[in-house]
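Before anything else, here's the structure in question.
One chain of protein is taken out of this complex; the other chains stay put.
Then we have subunit A:
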Amino acid sequence: MTTILEVKNLSKRYPSGLQALNDVSLSIERGEILALLGPNGAGKTTLISIICGLVNPGSGSVSVDGYDVVRDYRKTRSKIGLVPQELSINMFDTVWNTLRFSRGVFGKPANDDYLEEVLRSLTLWDKRDEQLQSLSGGMKRRVLIAKALAHEPEILFLDEPTAGVDVELRRDMWRLIAKLRSQGVTIILTTHYIEEAEEIADRISIIRGGEIVLTENKDQLMKQLGKKQLILHLQTPVTSLPPEFDDFEIDYDAAAQRLTYTYDSNSQKNRVTEVLGALNRADIMLSDVRTEQTSLEQIFVNLVEARA
């Protein structure tokens, strides 16, 4: 594994005085998908903008494939494709012309075959002669992706790619991301949708208030912080649980006749058997049993609350 993007101790204060990033460090491997997950205003767009050259860095450094984004900006920027958060396009251009423009501006000689392939993969080929203003919002977003891919970048940044898009486009986009990854493209996407990060990322960085709270392999994150719950529905209500149960981490909801035992899914020392045994001894009959794994969402909420 080689590092393709290295952010070191990056801080950024806007002229307004707002500290948007505070000592952010992040290292990204070639070919991985990293989700930058955080609430609105966390600094996701600022971080991406500095890497891509849209915003001047404050202190710290950013290097792409070993090149500094300020000093060697030509080298770093030609490796990067950016799909911005906003639908920022020249509405009077045609799809085809705007793509050719993107490729040219990024310093690549024309290659119409490649552009055709990009347009086809985004089901935009039939729209190639249409003006952007005549396209739907979803189609415009596809055009932005096509533009970002026009110069065959090694790293693709997607800033909130699925915010406000329909389910179909979201699925398409996830498929496309998977395909790009199989071609070796490194992908960094920002999102405030946890399911999105959970669905497609290899690693997840959680950013909040301009600071990276944690960066972790997704599966590991789920495992490390993943709590499991055993949910038991009682056949007949009991007014209170026998004192024996005080020993366990158990919630009892009398109205719903529901017992919830929370445990660590990784730990071999969980006490599921003991809980069931205790129920048996107390002659409490069950009508239903199920387990739930905490989602990233809960992990995220826990983390954010813990630091608030």
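Keep this in mind: a contact is a pair of C-beta atoms (placed from the backbone, for glycine too) under 8 Å apart; a residue touches a chain by one contact, two chains touch by 3 or more; residues count from 1.
The working rule: contacts and distances are computed from a predicted model.
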Undisplayed chain, where the name is taken from the UniProt record, one of "Putative DNA modification/repair radical SAM protein", "Acyl-CoA dehydrogenase/oxidase C-terminal domain-containing protein", "Transport permease protein" or "Ferredoxin": "Transport permease protein"
Omitted-chain contact residue, chosen from A:Ser88, A:Ser182, A:Thr236 or A:Thr273: A:Ser88
Touching residue (missing chain; options A:Val55, A:Val165, A:Val213 or A:Ile284): A:Val55
Residue, one of A:Ser63, A:Ser102 or A:Thr162, that touches the chain absent here: A:Ser102
Hidden partner chain, residues of subunit A it touches: 14-15, 52-56, 73-75, 77-78, 80, 82, 84, 86, 88-93, 97, 100-109, 147
